[in-house]
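With one protein chain removed, the remaining protein chains of the complex are shown where they sit.
This part shows chain A:
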Amino acid sequence: MVNNQDSGGCCIDLSQFGAGRGGDDIDMEDEEEVPRYLNTINSSGGFLMVSTDKLSVQYTNVNLHGHDVGVVQANCPAPVRRVVYYFEIFVKNAGAKGQIAIGFTTEQFKMRRQPGWEASSYGYHGDDGLLYRGQGKGEAFGPTFTSGDTIGGGINYASQELFFTKNGKLVGTVYKDVKGPLFPTVAVHSQNEEVNVNFGQQPFVFDIEAFALEERLKQQMMIEKISLPLHVSHWIVRSYLLHYGYQDTLNSFDMASKSTLPPIPVAQENGFNEQGEMYALGHRRILRQLIRSGDVDSAFGKLRDWYPQIVQNDTSTICFLLHSQKFIELVRAGELEQAVKYARAELAKFFGIKPLATLLQDCIALLAYEEPVKSSVGYLLDATQREVVADAVNAMVLSTNPNMKDSQNCLHSYLEKLLRQLTACCLERRSLNGDQGEAFHLHRVLQSGKGEK
């Protein structure tokens, strides 16, 4: 974090402004491994045979007792960072006794026993339709199943339950008291039993998407009941417009608010405190428009006239951002010779400063490509980069406000602070919950949506 102490102690941290290659946050949800096939290494081989595609299992023997079950687990445990996990089996052949089971087991499971016959395991058994969960005796649960049936097993992280389905219909649920990774498990126990497994490579018979959606909606409905202070959304939007200097929008917004029915009163009447962000609104608007249009020279000029203290220190981060943007604009315009001259004159001095190194390097790298837009540093030519500079300038101007109580306020709007808190709380809550369930992603919320509410 670069300490830009010149003007009111407002620190510009480049990463805060999303500056840098691939501003996309890594979607953590995708990092989890998902079961794809059956694990042949730890299965009770000798009793069963797994097909070469590792998606089918057959009982090869004649079973004699309760310790020669042919059990096989998936290659990895069920992923947790989601609302539900689900997989299905298709009973190709119920064999002699139809003693097929589907369920979930832990890594330590004794692979010669039916899932559910040992502690920390769950099994829905086809021969008696009972659910076994760690005791010798099963509980009445659902129908039996046999050749031609498709049985599904799933984990509902929202309700902390396991659930099973038969031929597309929900059979029942049971509370999941086992914490920790659970492996999808399939078992066969009598001669000629044969089962196919589907980890999602084929469409499921059960509508798992609808099920997951239902769970999400349940939660959403509960949350909708929470009441908010009157007009708080309106206030937050207004503060946002004020903070970033969207003056025209703000004026339209205020005017329209007065003529709505019922009219939305001015902040003070609602008990909301205006933090003096009206400060320099006109200037900030002009500066933003200049930078958004690529006219960095004029922006520099205005800053020197209006807030010389901001650009006084020529090796400050804000000066770097402005100079680098000017350089980018020259590259965009194809004026490569001028760009080089500019770099030598204005960018060279930043080479020693560590936090700026990556961005500086990326900028200069633009020169290496015939079509910089298509290169790995092409992101610099995006409109979002101008936005980064505009936001930084905006923050610096706000920091010159003598009435500013908290210098950190100039960096983030209320909306941003609220969204960060929301994200952090959801992540922490999930992490304290065995990492189970979905976290909050603003981007995903914005994508979602027609009809899904």
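Everything that follows uses one rule, which is that contacts are C-beta pairs under 8 Å (C-beta built on N, C-alpha and C of every residue); 3 or more make two chains touch, one makes a residue touch a chain; residues count from 1.
Here is the rule we go by: contacts and distances are computed from a predicted model.
The chain not displayed here is annotated in its UniProt record as "Glucose-induced degradation protein 8 homolog isoform X1", chosen from "Glucose-induced degradation protein 8 homolog isoform X1", "Elongator complex protein 6", "APOPT family protein Y39B6A.34, mitochondrial" or "Signal peptidase subunit 3".
The omitted chain makes contact with just one of the residues A:L130, A:L162, A:V188 or A:L241: A:L241. Within the set A:F109, A:F145 or A:Y414, the residue that contacts the chain not displayed is A:Y414.
Among A:Q135, A:Q202 or A:S252, only A:S252 touches the chain that is left out of the view. Annotation for chain A: contacts to the undisplayed chain at residues 13, 16, 18, 23, 25, 220, 222-224, 226, 228-229, 232-233, 235-237, 240-241, 244, 246-249, 251-253, 255-256, 261-262, 271-273, 275, 285, 288-289, 292, 383-384, 387-388, 391, 413-429, 432-433, 440, 442-443, 445-446, 449-451, 453.
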